[in-house]
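First up is the structure itself, then whatever we jot down about it.
The complex is shown incomplete by one protein chain, all other protein chains being positioned as in the whole.
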Amino acid sequence: MINLLKRLMYTQGVSGREGDISKVIEKEISPFVSEIWNDKIGNLIAHKKGNGKRILIYTNMDECGFFVNHIDENGLIRVCSTRGLNYDAAIYSDVVSENGVCGILIPETLGEKPTYENVFIDIGAKSKKEAQRRVSVMDSFTCVPRLKKLGATKYSGRPLNNRIGCLALIEAIKAIKDNENDLYFVFTTHAQAENYGSKTAVYSIAPDIIISVSIAKRECSDIKLGMGAGIKIKDIRAACSLSVIEMLRSLAEENKIKYQYEADEISGYDLSLVRSVAHGAEIGAISIPCENSHTTAEVIDIDDVKNVIKLIEVLK
Amino acid sequence: MKKIKELLKGLTDIVAVSGKEKDAHTEVLALCEGVFDETYTDKVGNLVMIKRSSKKNAPRLMLDAHLDEIGFCVTKILDGGFLKVSALGGINTRILPSSEVVICGKEKIRGVFSSVPPHLSRGKNEKGTPELKDLLVDTGYTKQELEKIVSIGDRVACRGELYELSNSYVVSKSLDNRSCACALIDMASRAERDKLEYDLYVVLSAHEETGNMLARVAAYDIKPDIAIITDVNFAREHGLKSKETIECEKGPSVDISSSTDRDISRRILEIASLCKLDCQTVVEVSSTGTNNERIMLSGEGVKTAVMSIPLKFMHSYSEIVNLKDIATLSDILLAFAYAPKEEL
Partner (left out) sequence: MKKLLKRLCSAFGPTGNEKRVAAVIKDIIGSENVFEDKMGNIVARIASEGKPKLFLSAHMDEVGFMVTEITDSGMIGFGAVGGFDPIVLLSKRVISERGVLGAITSKPIHLMSDEEKKTRTEIDDMYIDIGARSREEALELVSIGDYFCFFSDLVELGGDFIKAKAIDDRGGCAILCSVYNELKDKADRLEYDLYFAFTIREETGKSGVNYISERYNPDYAIVVEGTTANDLYNTPEHKKIARTGCGPAMSFMDGATIYDRAFTKEIMSRCDKEEIKYQIKGFTFAGTDAASYQRGADGAKVAIFSLPVRYIHSQASVVKLEDIESTRKAIIASVSKKEIK
């Protein structure tokens, strides 16, 4: 499982550039699903046919990153970035482009709060020409991926957010056999750009129930690492459907899955968006506790992930 | 006026915090006995009540008022019988210490928000605005007893029964937006099928206060020819700018906005003035801050107008509204529904 996680994390897929990561996931799950396809904006949709309720389970497969915006005369690269990019945490990091060009992210002047306007990527080019041979405007960069074991069950690295969600869905897809419910698993695009990948998938599938699987930031709620899968009660914009909360709780108890509740008081966007698409749907969410989200030192507990996988499995 | 007051009393007695509207639908329907031809609750918790015109294939007029009220949900059950809650909707935390709540668990129980007595607070908490995370709901039960009644996620509502003040003003909780729900039900109950130019779709919608505005889903299903969204708006009070507010006792307002349909807005104003009914205007330049912005964007588009009732002390449990304004809104909407649909 950790090997697969590493493979997912080391495949770059900035928002709008999810082609490679989508292929890795597709290869992994296609023997286990009835049908699988990419929709118009790149969401990877896997269907495990059943005759019961139509449930859509989604997680995002993209990550935060930079795009090359301009190359200066001296060969330094100016960037812009997806939402959610934490410049304070990224400054002075190693970065790598989608084509494998290595560089470092440095500030223009010392002491200023870093934003996209005052940082550069230095790839060691001596001139604009030399830089242009290796990168083009529009190319994506991310901080270099890493994964380290931290103690007995914790892991640290990036981008755990949200390849860990992808891992959970993949493992659940592999484990589910003879499902009664009609299950659609969606690996969404564009989550770091207002999260609208999920919206188009919901529109075309029109599910009865939508379940989001994503990391829960420890700083936004009382959720704790190692205390089990999170069942979301609400986020800042949406209160989850009480029927879904109750369904997840009773499934967890029946199957002896360790769980905790999560009420996000600070963040949250896509649940409120997807619930009112077209004819509407009930919503709920399963969370994976995570610390230091959107940095190069994101931390998760693999035991929580195992509980999340089990909880997805029993949705069958 | 007495009939409206009784209906409003019935409606404000109902607890319907965002996300838990479905439970309230039975109580609402009991108040609307015999008024509608058909009612249903959709997937996301909107209550749709239909009264048809006796004309065949009449155009569809959707009248929307959100049913939900601001409130809280339980996030933790603590030792000593206290609850931690999280806000659903824009809660003014200043008014919470020592206010009363109803907790909708397996049964309804009462509670009080904690407060710090002045002897202890002196010198601290100078900002004067308590944060919800520092407040507890005190129920008096033990933790073990509470766990049998209350589950995580259960809704908590402020308590504030309706009372009549002088000059037809009433004070209550959740007048935002039961005032408009009351006008819509009253209007539908008086509407005569033979005179109706439209099939009426009264939608008491869900999740407005949390900003999810699920009325969009109802509009997607109904595909109305016209939708009129009714909600409350700030009444003119001390300290509020005149251009952002409307006046009590001058009837409802039509909200003029770049997001609403100008012809329908104008038509409502014309009809009101023709029938000598009080109606005012307020400008909400680009957004009205109501369900309108979601309904207008639903499906292939919906032509909308927004009407508001002036309300004082919004988002408190002592909101104040004048019954006459509710009655006038009901009258104007009825006149609109009787008037033939122009080519708009």
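By letter and in written order, the chains are A and B; residue numbering begins at 1 in each of them.
In this text, a residue touches a chain if its C-beta (ideal position, glycine included) is under 8 Å from a C-beta of that chain, and two chains touch if they have at least 3 such contacts.
What you see is a predicted model; the values in this text were computed from it and never measured.
Asks: Just to verify: which one of B:46, B:86 or B:257 makes contact with the chain not shown?
Replies: Considering the complete complex, B:257 is the one touching the chain left out.
Asks: Touching the absent chain in the whole complex: find that residue among A:20, A:35 or A:72.
Replies: A:72
Asks: For the chain not shown, which residue from A:40, A:113, A:177 or A:256 touches it across the whole complex?
Replies: Result: among the candidates, A:40 touches the missing chain.
Asks: Can you name the residues of chain A that touch the chain not displayed here?
Replies: Considering the whole complex, chain A reaches the absent chain at 15-17, 39-41, 43, 67, 69-70, 72-73, 78, 80, 82, 116, 137-138, 190, 193-194, 196, 199-201, 203-204.
Asks: Where does chain B touch the missing chain, residue by residue?
Replies: Interface residues of chain B facing the absent chain: 242-243, 256-260, 262, 265, 281, 283, 285-287, 293, 296-297, 299-301, 303.
The working rule: only the chains that are shown with their structure count from here on.
Asks: Please output the residues of chain A touching chain B within their complex, sorted ascending.
Replies: Where chain A meets chain B, its residues are 208, 222, 233-234, 237-242, 245-246, 261, 263, 265, 272, 275-276, 278-282.
Asks: Using the touch rule from the top, collect the residues of chain B that touch chain A in their complex.
Replies: For this pair, the touching residues of chain B are 18-20, 42-44, 73, 75-76, 86, 88, 133, 151-153, 207, 210-214, 216-217, 220-221, 294.
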